[in-house]
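As you look at this complex, bear in mind that one protein chain is not there, while each of the others sits in place.
The chains carry the letters A and B, assigned in the order they are written, with residues numbered from 1 in each.
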Amino acid sequence: MNYLHLLDYAGVAVFAATGALAASRLRLDIVGFIFFAAITGVGGGTLRDLLLGKLPVFWIKQPLFIGICVIIAVLVFFTAHLVESRYRLLLWLDAIGMAAYCVMGAMIGLEYGISPYAAIVTGISTATFGGIFRDVISGEKSVLLSDEIYISAALLGATSFVFLFSMGVPQIVAVFVGVLLAFGLRAAALLFGWTTPRYKPRQGRKIK
Amino acid sequence: MNYLHLLDYAGVAVFAATGALAASRLRLDIVGFIFFAAITGVGGGTLRDLLLGKLPVFWIKQPLFIGICVIIAVLVFFTAHLVESRYRLLLWLDAIGMAAYCVMGAMIGLEYGISPYAAIVTGISTATFGGIFRDVISGEKSVLLSDEIYISAALLGATSFVFLFSMGVPQIVAVFVGVLLAFGLRAAALLFGWTTPRYKPRQGRKIK
Partner (left out) sequence: MNYLHLLDYAGVAVFAATGALAASRLRLDIVGFIFFAAITGVGGGTLRDLLLGKLPVFWIKQPLFIGICVIIAVLVFFTAHLVESRYRLLLWLDAIGMAAYCVMGAMIGLEYGISPYAAIVTGISTATFGGIFRDVISGEKSVLLSDEIYISAALLGATSFVFLFSMGVPQIVAVFVGVLLAFGLRAAALLFGWTTPRYKPRQGRKIK
C-alpha cells in the first residue's frame, strides 16, 4: 500500500460520505445510507473501469472499497445531526473527492495505455459521475449544475496531472499538483463564489 | 431449461410489467411501453453483466429476454385499465422481481468466480437498478426511496442465499430460501407498512 492507495481510499470515503449525507436528506434507513454511500463512493470509479474495459470493476476485485462505504455510511447515520449544515459539508467532501478522482481516473487511464486526451476525459468522468449518480437517483439538482466552478476544476486537475506526468515529472509530484489545483479551484469557488463566464440567455430573435 | 431459467424469465417478466405500468402512467404509445418494459426488465441484469465483464450482455446473446419484454408490454398495454390500482400492482410485481433478481444476481456473480461479499453487492445491484432506471427515466420518485423496507429486503435475500450456498446447502434450497426471505420481508413491508429505523432529521446546531 502506497500513497496512491491512500488517495484512492480517501476519494471513496469522502464521496461515500456525501452519498450518506444525501441519504440523510431523504430520511432513509441505514441500509439506504449504505446504498447511497456505495453508489456515490464507487460510482465514478465503476464508470471509469467500464469505459476502459477493466472488468470486473475494481470493487468486485477488492471488496474493501465497499467495506469503506459501509463504515462511512454507519458513521454518518449516527453523527449527521451534529453538523451545522449538512449540505455545506457535502459540498466540501465532494470537492475533496472530485480532486482525488480527477487525478486518479486520469492516472489509471494512462496506466491502462490510453492516450493523454482520453485520460483527461476519463479523469473528469471518474470525478463527476459518482456525484451525478447520487444526485440523479436522489432526485436533487446536480451539484455540477450549480453556479460555482465545478467541472472546470476537474478539468484543471486532470489536465495538469496528465501534462506534468507526460513531461516526465515524477508521478507523486504530478499527482500532488493535480489534486491541489483541482481542490484549490473548487475551494475558491465555494469560498468566494468564483464563477466562470456563463451563457447569457437573451431573448430569441422572434420576440422584439 | 431448469428452474433457474424459469426464475430468470419470471424476474424479467415481472420487472418488464412494472416498466409497462410506468409507461401507462406516462401515457406512452405501445413502442414506449416496450421501451420501458425492456429497460426495466433487463436493466438490472445488464448492469450485473457490465460490472462482471460478462459481455456482450445476456439479452444480446439470448434475444428471447427482449421477446418476453415485448409480449408483456403488449399485454399490459391492452389490459392495464382493468387493474384497480396500477401503482399497487407495480409495487407487488416489483417485489417479486426484486426477490428473484437479488438471488439470481448473486448466484451469477458466484458462478463467475467473484467473492461472496462482491456477489452480495452484485445481487443487490441487479435487484434494484432495473427499477432505478425505470423511475429515473420516467421522472418518478424512486420506489427505493419510499418509506417501506426495500433495499434491506434485497440485502437479506442476497446475503442469505450467499451464506447458505457457501455453507454447502444445495443450490435449489439456497435459492428458494433467499427468494422467499427477500419477498417475504418486502411483502410484509407492503402489507403492514414495516419500516426500519430511519434517519431522524433534527435541526442543525445553528438554529437554537
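Heads up, the rule we're going with is that contacts are C-beta pairs under 8 Å (C-beta built on N, C-alpha and C of every residue); 3 or more make two chains touch, one makes a residue touch a chain.
Model, not experiment: these values are computed from the prediction.
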Looking at the whole complex, which of A:V14, A:L52 or A:A106 touches the chain that is not displayed? A:L52
Contacting the left-out chain in the complete assembly, out of B:F77, B:W92 or B:Y199: B:F77
Residue of A:A38, A:L91 or A:L155 in touch with the missing chain, whole complex considered: A:L155
Write the list of chain B residues that the hidden chain touches. 23-33, 35, 38, 46, 50, 53, 55-57, 59-61, 63, 66-67, 77, 80-86, 136-139
In the full complex, which residues of chain A touch the absent chain? 50-53, 55, 109, 112, 114-115, 117-118, 121-122, 124, 128, 132, 136, 141-142, 144-145, 149, 151-152, 155, 195-202, 204-206
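The criterion applied here is as follows: only the chains that are shown with their structure count from here on.
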Using mean CA coordinates as chain centres, what's the gap between chain A and chain B in Å? 28
